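In this view, the complex is presented without one of its protein chains, the others remaining in place.
Naming follows writing order (A, B and C), and every chain is counted from residue 1.
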Amino acid sequence: MKKVNVGIIGAGRIGQLHADNMLRSNVINLKAIADIHIDHLKGTHFEQQISLISTDPKEILEDPSIDAVFICSSTDTHVHFIKAAAKAGKHIFCEKPISFNIEETREALKAVQEAGVKLQVGFNRRFDQHFRKVYETVREGTVGNPHIIKITSRDPQPPHEEYIKRSGGMFMDMTIHDFDMIRYLSGKEVVEVSVKAANLVDPIFEKYNDVDTAITTLTFEDGSLGVIDNSRQAMYGYDQRIEVFGDLGVAFAENERYTNVQIATKDSILLDHPKFFFLDRYKAAFMSEIQEFANAIIENKAVSCSGEDGYKAELIALAAKVSVKEKRSVSLSELEKEDVRV
Amino acid sequence: MKKVNVGIIGAGRIGQLHADNMLRSNVINLKAIADIHIDHLKGTHFEQQISLISTDPKEILEDPSIDAVFICSSTDTHVHFIKAAAKAGKHIFCEKPISFNIEETREALKAVQEAGVKLQVGFNRRFDQHFRKVYETVREGTVGNPHIIKITSRDPQPPHEEYIKRSGGMFMDMTIHDFDMIRYLSGKEVVEVSVKAANLVDPIFEKYNDVDTAITTLTFEDGSLGVIDNSRQAMYGYDQRIEVFGDLGVAFAENERYTNVQIATKDSILLDHPKFFFLDRYKAAFMSEIQEFANAIIENKAVSCSGEDGYKAELIALAAKVSVKEKRSVSLSELEKEDVRV
Amino acid sequence: MKKVNVGIIGAGRIGQLHADNMLRSNVINLKAIADIHIDHLKGTHFEQQISLISTDPKEILEDPSIDAVFICSSTDTHVHFIKAAAKAGKHIFCEKPISFNIEETREALKAVQEAGVKLQVGFNRRFDQHFRKVYETVREGTVGNPHIIKITSRDPQPPHEEYIKRSGGMFMDMTIHDFDMIRYLSGKEVVEVSVKAANLVDPIFEKYNDVDTAITTLTFEDGSLGVIDNSRQAMYGYDQRIEVFGDLGVAFAENERYTNVQIATKDSILLDHPKFFFLDRYKAAFMSEIQEFANAIIENKAVSCSGEDGYKAELIALAAKVSVKEKRSVSLSELEKEDVRV
Partner (left out) sequence: MKKVNVGIIGAGRIGQLHADNMLRSNVINLKAIADIHIDHLKGTHFEQQISLISTDPKEILEDPSIDAVFICSSTDTHVHFIKAAAKAGKHIFCEKPISFNIEETREALKAVQEAGVKLQVGFNRRFDQHFRKVYETVREGTVGNPHIIKITSRDPQPPHEEYIKRSGGMFMDMTIHDFDMIRYLSGKEVVEVSVKAANLVDPIFEKYNDVDTAITTLTFEDGSLGVIDNSRQAMYGYDQRIEVFGDLGVAFAENERYTNVQIATKDSILLDHPKFFFLDRYKAAFMSEIQEFANAIIENKAVSCSGEDGYKAELIALAAKVSVKEKRSVSLSELEKEDVRV
């Protein structure tokens, strides 16, 4: 079987995660990884198993044997590398969000389209087995036409200040996954966003003009509704639940626990905790997303999460930010007419 | 032990339910029931077991041996009977809502206050064992300060047209229970209401200027948030779940199923359905609410759900209706300045 | 609707439980209660609501208006009262076990048969909603032919020494319920019993030549199997689970918890405890069993748990005792040939 030759730009946490998965993949050949900082890779298994470790991304972009580029660098460099990779005729996997600027995202997508390469955006949750099962249940019509889609998405603990500062804010950094998921599950476009947000977890968010708790209500094109509740801190673990309620029924995905063990004593009846860390919770999903991307290239079919999907999720995140700022419901159509830095 | 002597005004479904519970109560003596229509009681066990069945409520109000009156008649008569009962010095249990008119509700409460009698409003869910356990967990501080309170409240099937016509609309008829529950659980006052609603279940609701599906976001006085999702039709049964998420943890109450049986075959792994009918689901709660009311009288202590609570829930329901109509967030403080027929 | 007039012989815990349920029943008239000791009933609601409270059971047996007698006295008096009630032409409800002596039980059943009255034995668990659902699932053929039936039956705490002394031993007192349940669920007769038992909970059981922990394996007439595990002490609550595994699938009944609440914090994910006390756990079942008994009389149909069922369960309990004593598998056919005091 043919394997896809891949180079990774960005050797941080997520870049290394993808690299490890690629080394275990039967459809991907990890040939190169590039980052400004590569010292931390020295003496690791990456050095032994990857032919090229470089400080210059060009070495990847100019290598004719490389089929696809994974962009895992900081968000502010995504658009630049997407354009460069598209120009070099490479297929592209880009971490979310594509950018913090809708207009720049649009330009990046345009470059991809012109180059005729594939672009997959890193919304890993689409590849989670539980959520995929709900998605398929909805597609099969089992729950009928969705009336209300609910997502509970709460991080186990707030990120560090450095991260918060450059995160683009909760909606662009965290809820963007939920915006993508709600579009994915519904199969409908969001037309309006209304947010009630608060700063309840840590004042550090306020310092950066950010929030840490929110209820976001979404109106779909057919009048049906979605609602997302977010918190930056759930003490009991990473809380990731979805529910699609339609005119024929409902499908839920519950949290994934470490084990299915129950312990009962005089004092307590205990279940195991939900997985705490997103890399544990979505471990299989991170593997599946690169496998599906590689297969889309090998079989020349559509990717499971397109640049268009990335753009739409950003647009909803932008609307959410405007909704918080201006304390009103925001139509997506308003935003597409203007160019706003998110 | 002393028993409370009770008369019921209104012999419809809910009046009969209370009557049956009173006949099994060890703290209540059901002495009389009055309604314009009493023919349907003939030949029933009520005729055998209740001394007085009358078409004239005055017979109850003027009977000096009666300690308390249950007002189970149609909503448009509640205020009249509250005033009359208060004047007669009877303690009062009134079904929800007190009225469809905030000003009239205030007047009724004033009459009660002046008479120095007790008034309990029929928010039966406060007495449900599952919800009470969540309430107690919150009070004990186990989940910390509530940040997000979520209620899923979906009826199994829409009411009849005749009912819809006089229901006061979904918010005043159905969501009002959730408005009370969210106040009860949080121990905080709601200051703002924002609704996205739709007509997705049946066009009959639209005919009466009503909705059948809604996401209601509530802002509490301390900036924390609540969200309620409603539908008039959940095909799988009566869906009644609550969740209080705080800075230390979360408490959920799941639906109550008919049985704890699981059946696994080649084709399916089946659980039993959630209870379908509200009288089944809240069977124990309906009993508890009248027991607690009687005990409040016997021990001369505060009722578990006061007239003030009834008024506040109506005010939120009114705000929800305005929010839908004017497509905006509505402050409760706006409404307290004016007198609007809901 | 006709009501069944009932007299209760025995005013201990279980007699009073039945009395309370009868006072709330729409098909039973509780007319009398008799016991050697009746002082504890003075000043209670029983005195107000029951016409006759007597120290002489004859007053019940000789009252022509009484249709049925509930025998709730100590086990050693059951056979005597069954014979007397049968002779008096009364229908009989008798608590389990009928007696500790198989031959005497047979004689009692003979008297009942000759008198042509109905006899129901108090195996309350047959009337539990969860177990009834499993029973119906098996009857409908959903799980196919039962291959393995499993019962977990563990008491929350050991009884007092006085009780142990006269209990007839764990198999005759506690496991007898499981023996009946396994016959009920399977619809097959047990032919062989093999027990491994131990004294692990409290040495007090050993003092009375009794055990407190056991695994009992049962062989049914068609070669299929049953297994019951018992303990006299489950610290987490009354553990009552059943499972029927057949060639098409499996049906389980899980424990009934106080509430469906889950509480999640940093330290623990907690469920509520299983109900601790058998009167709570089987509250509804105790009501159902007397209702079904009364309906069997009113509609002149077979009772749901016959004298034959009581006899068979005793026979299995006896076989279990022999199995422990003689450390071998015991055929029920062996025992029917002899007369053994259990």
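Everything below uses one rule, namely that a residue touches a chain if its C-beta (ideal position, glycine included) is under 8 Å from a C-beta of that chain, and two chains touch if they have at least 3 such contacts.
Being a predicted model, the structure only gives us computed values, none of them experimental.
S.K.: Out of A:68, A:117 or A:134, point to the residue that touches the absent chain in the complete complex.
M.R.: A:134
S.K.: Which one, C:29, C:75, C:224 or C:240, makes contact with the chain that was left out?
M.R.: That would be C:224, which touches the missing chain.
S.K.: One chain is left out of this view; which of B:5, B:145 or B:265 touches it in the full complex?
M.R.: Considering all chains, including the one not shown, the answer is B:265.
S.K.: In the complete complex, the non-displayed chain touches which residues of chain A?
M.R.: With respect to the unshown chain, the touching residues of chain A are 24, 26, 45, 129-130, 133-134, 137, 142-143, 248-256, 258-266, 272.
S.K.: I need the residue numbers on chain B that touch the omitted chain, in ascending order.
M.R.: Residues of chain B in contact with the hidden chain: 235-237, 257, 262, 264-266, 268-274.
S.K.: Which chain C residues would touch the chain omitted from the figure, given the whole complex?
M.R.: 144-145, 147-148, 150, 152, 154, 192, 194, 196, 198-201, 213-215, 217, 219, 223-225, 227, 229, 231, 233-236, 239, 245, 247-250, 327-329
The criterion applied here is as follows: only the chains that are shown with their structure count from here on.
S.K.: Mind having a look at which chain is the central one, using mean CA positions?
M.R.: Centre-most chain by C-alpha means: B.
S.K.: Chain C and chain A are one sequence twice: same or different residues at the contact, by the over-half rule?
M.R.: Looking at both copies, the contact residues mostly coincide.
S.K.: Using the touch rule stated at the top, which two chains are linked by the largest number of C-beta contacts?
M.R.: A-B
S.K.: Approximately how many whole Å separate the CA-defined centres of chain B and chain C?
M.R.: Using C-alpha averages as centres, the distance is 40 Å.
S.K.: Report, in whole Å, the distance between the mean C-alpha point of chain A and the mean C-alpha point of chain B.
M.R.: The answer is 42 Å.
S.K.: Residues of chain C that touch two or more other chains: which are they?
M.R.: Touching at least two other chains: 262, 264-266, 272.
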